[in-house]
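The structure appears right after this line, and notes come after that.
What you see is the complex with one protein chain gone and the rest in place.
Up next is chain A:
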Amino acid sequence: MKTLVYENYNKFISATDTIRKMKSNVESMESEMDQLSKSISNISNVTSLVNDALGPKREKIRQLTGVHDLLKKIQFIFELPTRLKLCLDQESYAQAVRYYAKTSRLLEHYRSLSVFSSIESECKEIIDKVSKKIRENMTSENATGSEITDCIVLLISLKEPPQQLAKEYLDLQETVLSKLLVATIDEMPKIPADYLLKSSEDYQLTTSDERAIIELTYLNEKFLKELNKFVESFNGFFLQPPKECRDTKSPGKSPAKSPKNNDLIRYVSTTLDVEVKELVRKEFLEFIGAITSEYLTIVDGLLEFPNNILDFKPETHIKLLNKLNFAALSCASLSSVIKFDERIKEVISTWETGIGKRLFGNAEKELIEKFVEFSEKQKTKVFSSSQQRFKYVQTFVLDTETWLTTYLTKDCLRIIKECVKTEVPMFENKDDVEKFLKKIQAEFREFWYSIINSMMKYVSPINPYPINPQDPPPPITSLIMSRMLLDFGEIIVTQVYTSFSDRLYTSRDNRNRFAIDVYGGYGERHSISKELAQDVREIVGVCKDIAQRILERYVEIVGNRISMNIRGIYTMKSSITNLTDVPSRPTSVSKIWNVIITELTLIEKEVVMLYGTEEENNLDDQDSNSLPSTDQNSTANQDNSNTIRAPYAHSNSSYSSINSNRPKSSNPFFASFTHLTSHIDKLFSDRIEIFGIVEIGKPGIMMGVIKILLKAWIETVRMQTLTNKIFQQIQVDSEFVRLKLWKYIEDERILNTMLQELASSAFRRCAEDPLPLENTIIEQIAGGL
C-alpha cells in the first residue's frame, strides 16, 4: 500500500488541481445562460409583428396571378379560331388537332355562355374542314402507312366514330400493305448487291451470291416493319385500350406531355362496344393472317433447297432462319396478335425436317432408280457369257452399297454437320441443336424404313395386274435386294450410324455419350451414342427381317417359274403324239427336265454369286473390318470356279457310296407300292412346308426352290391319268432329278420323302397295271447313257 501511494503521489496532486479549476468555471456559466434566453424571446416578438403587417398584401398577389392565368386561357380560347385557321392554312393539321383537343372539353362545358358557344361553333367549322383535309390526305393514293396512321391518330383525337374509323383504317392499310408487298416482291430481285452494306445490320456479308439473305433483309425492312407498326397501332387504337390511356386522355395533360405524334399514338385509344370490338378484331385478324401467310410463302420460297441437294449450303439458310428469328423477336405486337413468332418457329422446324427429308429422300430415290435401271438392263442387255453377267451383277451390288454408304457418311453427314456447326444464335442454345438432331434422327429412321418398304414394294407381286402392266423385275433383283438388305442389317446400318454418332454426338457433352456397344453382324464392336443405339438395333432387325422376306419372295418367283415347265407334261395327249412310232418304254429323260435342271444350275449360280457358299461365309467372319461385300465379292470371284466344281465331285462320290449301300435299288421309291407303307411313312415323316421360311444361304435357297418344284410335280401327276409308259417315264425322270438335285441339297431326307410321294402318286394314277422298270435300266437312261 505504501509503495502504491508513493508511486502515484504525483497523480493525486494533479487531480486535486483539476477539480479546483472546474469549480471556479461553473459559477460564471449560470448567469450567462439566463441572458441568452431573454434575448431570443425578444427576437420572436419582433418577427411576428412584421409578419402580421405583410399578410393581406400577399393574398392580393395570389388572386392577381390566378386572374392572370385565367385571362391567358381565355385569350387562348378567343384566339383559337384564328390559330386553327392559321394551322389549316399552313397545313399543320396535327397542331390544329392538338389545340382543339386541348380545348374542346372546356368549350363543351361552357357552351351555355354565348361567347364560348360562338367560339365553339367557329372552331367546329374549322375543325370539320381540318378533318376533311385529313381524310383527303389519308385516302390519297400516295399516302404511306405511317401517314395514314398519323391521320387516324388525329381523327381519333377528333372523336370521330371509332367503328367507322377502324374500318376505314383497316381498309386503307389493307390496300397499302398489299401494294407494298407486291412492290417489294417486284423490287426484290433488283436490289443492288450492296444493299446490306447500307443497312444497319451488323452482319458481315461479303459474298454477292447470297441474294436470298439480301432479299429477306429487304423484305423485312420494307414490309415486315410496316406490317408490325400497323398491327401495333391498330391494336392500340381499337382493340385494347390500356388503363393509363384513359387517365391521360383528359385534355391539357396528355397532349402537353407528348409533343410528338409518335408519342401521341401511345395515348390515343377508343372505346368500342364489346360486340363491335369482336367484329373489328375478326376482320383485322383475317387480314393480318392472310398477309402474313403471303409473307411466309415468300420466305418459304427463299428457303427452297437446290435441286441437287449436294450443292446445298446450309450456312445461307441458317442465316436466313436467324434473320427470321430476329424479325419474329422484333415484331412483338405481330407475335402477340397472331403468334407470329410461333409461325416463324414452325417455318424453322419445317425447314429442319425438310433438310432431312431431302437429303435422305434423295438417297432413296437414287437407290430405287438404280434398281429399276438394273432390272431394265437385265432384260435388255445381252451378255456374251454368264461370267460377264455375274461380274456385272456383283459390281452392281458392290457399287450400290459403296455409293449409299459414301453418300450417307460423306455428303449427308457433311451437310448436317455444317448445319450444326455454323455458329449462329439460332443454334447457340444446346437444346436447339439437340432438337435439330432429333429431327434429323427421326428423318433418318424414316429413311431406312422407307428404303426397305420401297424395296419390298418393288419386288412384291401386283394383284390384280394394273391396266398397263409393267414387266415385273427379273427375279435376280429380289435376290440382290435381299442380299443388300442383309448387308445393311449386318454392317452398313451400324457403320453409318457409328459415323453419325462419332461426328454429331461426340463433339458436345461427353457425359451425354453413353457409348453403347452395338455388335455388328460379324461380331465387331461399335460404340454408338445412347440416342442412336435404339434406332440402330431396330433398323438392323427390320433389315434382316425384310431381307428374309424378300428372299422368300425370290424363292417363290423362281420356284413358280420353274414349276410352270412341268404343267403340260405327262398328259395322255402329249404322250400319244410321242407314242406312235416309239418303243413302248422310255428311252430318255423328258426334255423338259433337262431344261429345268439347266435353269436350276443358273439359279444356283445366281445364289452362289450373291450369297456365297458356306466356306466363304466363314472367311467373311474372319476379316470384316471393311464392307463385307467387298471381301465377299472378291473372294466369290476367285473361288467361284472352285466352289462350283467341288460339290460335283462330292455328290458323285456320296452317290456311289449310297448306291453300294443299297445294291438292290438305287431308286427305292418305286419298288414298294403298297398303300400301307406310304401311309405309315407319312405318319413318321415331318410335314414339309413348301412356301415357307427360307434359310438364308445357298442350301436353304436351293432347298426352297426344289421343294416348290417337287411339290408341283406331285400335284401335277395327281391330276393326270397315266399310261404305263408315262409311269415309266416318270420313274426315269425321278431318278434323273434325284441324281441332279443331290448336290444342291443338304438334307436328302426331304428329297427322298418327296420323291417317294411322287412315286406313290404316279403309281395310283396309272390306269394300266404299272410295270416298274428295272433299276438298272432306269439308271442307264437317267445317267444319260
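The working rule: a residue touches a chain if its C-beta (ideal position, glycine included) is under 8 Å from a C-beta of that chain, and two chains touch if they have at least 3 such contacts; residues count from 1.
Keep in mind that, in the parts below, contacts and distances are computed from a predicted model.
A single chain of the complex does not appear, and UniProt lists its protein name as "WD40 repeat-like protein", one of "Aminotransferase class I/classII large domain-containing protein", "glutathione transferase", "Dolichol-phosphate mannosyltransferase subunit 3" or "WD40 repeat-like protein".
When the full complex is taken into account, the listed residue touching the unshown chain is A:689, out of A:27, A:689 or A:774. Mapped onto chain A, the footprint of the missing chain covers residues 461-466, 469, 556, 560, 564, 567-568, 572-573, 576, 579, 679, 682-683, 687, 689-692, 711, 715, 718, 721, 723, 764-768.
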